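Shown here: the complex without one of its protein chains, the others still in place.
Chains here go by letter, A, B and C, matching the order in which they are written, and residues are numbered from 1 within each.
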Amino acid sequence: MTQDLSKQSNRLLEGGRIDRAKPLTFTYNGKQYKGFEGDTLASALLANGVDIVGRSFKYSRPRGIVAAGAEEPNAIMQIGSTEATQIPNVRATQQSLYAGLVASSTNGWPNVDMDLMGLVGKVGGKMMPPGFYYKTFMYPKSMWETYESYIRKAAGLGRAPKENDPDIYDKMNQHCDLLIVGAGPAGLMAALTAARAGARVIIADEQNEFGGSLLSSKETLNGKPAAEWVKDVVQELSGFDDVLMLPNSQVNGYHDHNFLTIQQHCTDQFADRAPNGQIAQRLHRVRAKWVILATGAHERPLVYGNNDIPGCMVANAVSTYINRYGVAPGKDLVLMTSNDNAYRAALDWHDAGRRVVAIVDSRKNPKGTFVEAARERGISILVGSGVIEAHGNKRVTGVSIAPLNDAGDAVVGPIVKMAADTVATSGGWSPVIHLSCHTGSRPVWNDDILGFTPGKTYQKQLTAGAINGAFATKEALSEGASAALDALSNLGLAKSDIELPETEAIVEGKAMALFHLPHTKPTSKAPKQFVDYQNDVTAAGIELACREGFESIEHVKRYTAMGFGTDQGKLGNINGMAIAAKMLKQTIPQTGTTIFRPNYTPVTFGAIAGRDCGELFDPKRYTAMHAWHVERGAKFEDVGQWKRAWYYPKGNETMQEALNRECLATRESVGILDASTLGKIDIQGKDAREFLGRVYTNAWAKLPVGKCRYGLMCGEDGMVFDDGVTSCLAENHFLMTTTTGGAARVLSWLEIYHQTEWPELEVYFTSVTDHWSTMTISGPNSRKLLEKLTDYDVSKENMAFMDWKPMTVAGVPARVFRISFTGELSFEINVQANYGMHVWKALFEQGEEFNLTPYGTETMHILRAEKGFIIAGQDTDGSVHPFDLGMSWAVSMQKPFSFIGKRGMQREDCVRADRKQLVGLKTLDPNVVLPEGAQGVLDPKAPIPMPMVGHVTSSYWSANLKRSVAMGFVKGGLDKMGEKVFYPLADGRVIEAEICSPVFLDPKGERQHV
Amino acid sequence: MSDVKVEAVELAPVDKLVTKQLPAAEIVGESPLHHADLISVAEHGPQEGGVHFHERKLMGLLTLRCLPSAEQQEVIKALLGVALPMQPLTSVTADDSPIGKVSVRWVSPDEWLIIVAGEQAFELETRFFEQLTGHYSLVNISGGTTIFDVSGRHVVDMLKKSTPVDLHGSEFPVGKVVSTVFAKSGAMICRVAEDQFELVVRRSFADYLWLWIQDASREYGLVVHH
Amino acid sequence: MFHIYCPYCCEYREEEEFHVAGQAHIARPLDPDACTDKEWGEFMYFRANPRGIHHELWVHGAGCRKYFNVTRDTQTYEIKEVYKVGEKPSVVADQAK
Partner (left out) sequence: MQHYSGFGLLKHSFSHHENWQRVWRNPTPKKKYDVIIVGGGGHGLATAYYLAKEFGVTNVAVIEKGFLGGGNTARNTTIVRSNYLWDEAAHLYEHAMKLWEGLSQDLNYNVMFSQRGCLNLGHTLQDMRDIQRRVNANRLNGIDGEVLDTQQVKEIVPVLDCSDRARYPVLGASWQPRAGVARHDAVAWGFARGADAHGVDLIQQTEVEDLIIEDGTVVGVRTARYGEIRADRVGCVVAGNSSVLAKMAGFELPLESHPLQALVSEPIKPILDTVVMSNQVHGYASQSDKGDLVIGAGIDSYNGYGQRGSYSTIEHTIQAIVEMFPVFSRVRMNRQWGGIVDTCPDACPIISETPVKNLFFNCGWGTGGFKATPGSGHVFAASLAKGEMHPLAKPFSMFRFHNGALVDEHGAAGVAH
């Protein structure tokens, strides 16, 4: 123990909320260190005296830890002990320390302590003002790619892993009366008030324990240390069933209508990878009736020369490290402040037994509780002064202090140099208003607190505590309680009994508006004064941007990259705005604010994706016969969400060999297709027929019971979007089929017209896609096969083409449709899906003698293409109407009702003679198969851009015809039969084809009528 | 097949077609999760856990579409042995209706889902056809649907990962039914007891939802019942 | 993420259950054949697209599958009113502007 402790040079002998009985070993940049449970990675590094945690992006300057929370810009680490568990860009101040943690800094070559790029930064830095890359790397033009490759080498902080993530992420939908963001004094008080009233409460806090500022404060509540009050409240809250407490959980996004997202670290805070079966992170999607933002405030550092040397910190971070982690991050402190509050850092430092060199206060006459306490301790206070520059290289060695004028913008006296290794600064506090801005609310400037507070919102949002500028614990507690009471009243819930804890009497003097300290030299020549550490944005850079005409704060931001880092300007934005405002001779609110967008802090992609990846990325839909297809070795095709059998290779067959076999078997004997995925809609009602007549292009008024008819469906623009066969089951009862991919869209289409245009029509639509298994047997022997399985008379006489009949097939009641998509004698057997597999197998039992051959979608496509049948979606693309497809036979312009699409297809552009029309394409060389997607031209020798006449939509090798068959669009093609089209391909070949009828096989349709 | 005696149904000039869809009892249907072999899973899988799963398969499910007049409501009540739940998101269950146990779930102002034993679907359809007049539609969807019964002390947690509906007892009491999003598919969810829910899902999505439920239940332990 | 009151289910549901189907109250011309190309084009494509109060058609696709109208501010995303198909909105944009 003592040995471990002695290694932790900055660890105080006592104090802090760490568990000194639980030492932990971790690795940083390849070296082992010790810390304690309860540490963050940052506190452990500071405890071990690690000064440099990174190198800056542009100038490669050494950087140390400056803050203690989400606002930390410098301590950005690569974490992970294995390749698969690498996490880039982890903020050390937010990462709990765990045993075996492996971390490394992300910039610096060869390492952060001895960085050679720093030299380049020193030399080249002068040539790299904001936007320098817009001004250079242009000449010669050909060199840009080379320049860019060097620019890219400097890109990024950490790296992505090379192996797939082994962790599981989860999502959970939550609902509550009240979501409280932040479990500091305001949040806890609000939670207690609401919970006691019986409200459904969620309270989330980004830290690993509740308490917020109270955990690093020496204040007392009810006369006891504040942390004890926290403990009591947490205990009481955990007793309510309807209170969900989420520590380690950042509320990262505030979306419309009070929808918020919370990223909960379940195991990744404590482990390199989640223990087996456990969840690494859980993303809560919360719909809250009311929200209380009790998000606190971030302290602003001051901007002065060389304010990025390790050892320069934000004042309250110093207090936090001392009080919460038992770490004093240095020996000799200079505190620079414009307000009383920051004095606490010096008091804590002093009380930890370290030396406070001086408190430098920009105000002439500070007074207040903390100021008095400092005086009592004999700490030297330099008033009306400022730290204008820090000295040192890899660690602060001293500071220059100068007297300031009243406005704090000029040095008015001699400079004093003091030795110190730590400079803590405070320019006041910036309320954490990020979430309130996410839904478009504009923050408002508050001169009293020198910060932006939440503005008008359309959300059911309340705010409490430091976010409103109520920085004192007493006010925060009171605001928390009253916000909860407001919420309860809005929710219609009775109030609870609540008593505010007693707080210490603290008086604070007025703070001074100070952001950027003057230097004896003008800003452009002074040592670099950093505003945004992560992006190396300096005060000089902002002034230069303004001088060049970038006057909007958005321009300044974009030109300098201020606020673009992973900390999103939590520390720097207000200072930057103040500097720009001064430059532009405006006030800060006139200069405007930048808009905060989600996320508040970065969120792991895996957590956002949740379980919806890999196998669960999108549902796979299966038919009732799927297992059979799998067993038969089918290859599958994705059609919408369905997995459809594509083809069934046997042995070592190539795809083409399998297709040839399937095609020949079907035309020569009988093949079978699982067509269950076709959309099916049951339509009932006395106006069903009328409705069909309105949504299809052809006539339905006289379709007799027992008959089927093919129909085309168009949009109001006249363009085909779906097709299928609809059958008349009874006088007022129809079964519509749609394409596999179009099923949902067609049903919506019918519903929207019924509900919004023609509610007077008595008709109902019900999807029965899943209810029926559909298997099509096709080929000359299909009747013989069917006869083996049914007693029903399926002869030509009793069951003609386009008839449907109810019968029993393999013992199962079935509806059998004599329709054909292959041009062969075909029967489409529909049975209740629970019996689909039974019938399918029975067909194979009986089909052996006919060499019953299963075929997939590809053979189906070939067989229909031989017949010139279209596939909506392959031979149409939303820009063709029925006449373009040569399907005028499917349009009845005489129908009394102006069916959907009729008017659209008669517009000026739709009746042009030179529209692209679907025709058959016969290649000159029958052995050549045109590639689908090939573009046709009339003159293959024309110069580029070559006028194109249309593309090939469907093209296959036809084993039956022993030649290729194709369909495609050709401008005016229907009038060009016999003419030539040329297809210049990428490989240099030009394929010549003749325009022909798309019906390559059995043009009289005799085969399907047998 | 000649020994199976089946009457060919001839088409009469009727309003609607109602046909028997089930074969004789010796032909056993395969539910949408048949391939998952839940019998073995139930036997060999964990016997304890926070979420319990059971596929209530081969039930009779019918979609009734109607804007029922008072007269129609009376007829329907007589047919079902229980009145149609007219209040949104409500459901009723009667154990002793003329066709045995029947559950009726409100779906929309003109739609209900009726759940009966599998072999009762045709019977019920026939009775509706014979006795209910006026505009309505009744469609047998038994083959396209299955029922997942999920229960257990973590069942609500599992469901919270799957659906955005608020399942808190104050918002979702026993008897409430909603049609909603379930993972990337949909489901009709009915709370049948404090820790017990009925999910009506579509056949083609059943495998996906089964995988989903296994995954979402992993941290609580999943017990499969047959 | 909107929270939308379904006037048929009579409760609020998540946006994920709904789809928007464009501007509300676009009636199909009763006699399309009498429309000019221009009139037909305007029926199909030309929409109000206001910045502010907008009446739009939504469907509770994953729920009761009913279409209904929503009056929404396209700037603040506040839903001002929900009403059934065939009904008139009570909240309308300030025409004076």
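Criterion: contacts are C-beta pairs under 8 Å (C-beta built on N, C-alpha and C of every residue); 3 or more make two chains touch, one makes a residue touch a chain.
Here the structure is a predicted model, which is why all the values come from computation and not from measurement.
Judged over the whole assembly, touch between the missing chain and the shown ones holds for A, C. If you put the hidden chain back, the residue from A:W290, A:Y325, A:F471 or A:F550 that touches it is A:F550.
The hidden chain makes contact, of the residues A:T136, A:N222 or A:N405, with A:T136. The chain not displayed touches subunit C at residues 1-2, 15-16, 19-20, 22, 37-38, 41-42, 44-51, 54, 56, 72, 74-77.
Residues 80, 85-89, 126-127, 129, 132-139, 141, 144-145, 148, 151-153, 155-165, 167, 169, 253, 255-256, 259, 261, 285, 438-440, 522, 524-525, 540, 544, 547-552, 554-555, 558-559, 564, 566, 568, 597-599, 602-606, 608-610, 612-615, 617-618, 620, 637-639, 717, 873-874, 877-879, 904, 907-910, 931-935, 937, 944-946, 948, 951, 953, 984-986 are the ones on subunit A that touch the missing chain.
Going forward, only the chains that are shown with their structure count from here on.
Per-chain CA centroids place subunit A at a distance of 35 Å from subunit B. With centres defined as mean CA coordinates, subunit C is found 28 Å away from subunit A.
Look at where the CA atoms of subunit B average out and do the same for subunit C: the two points lie 33 Å apart. Annotation for subunit B: residues touching 2 or more other chains are 164-165. Residue positions 14, 65-66 of subunit C are each in touch with at least two other chains.
Listed in rising order, the residues of subunit A touching subunit C in the complex are 173, 255-259, 287, 439-440, 458, 716-717, 748, 751-752, 755-757, 759, 898, 902-904, 907-908.
By the touch rule above, subunit C contacts subunit B in their complex via residues 8-11, 13-14, 16-17, 62-66. Contacts from subunit C toward subunit A in the complex involve residues 1-3, 14, 21, 27-28, 31-33, 35, 37, 40-41, 43-44, 57, 59, 61, 65-67, 76-79, 85-86.
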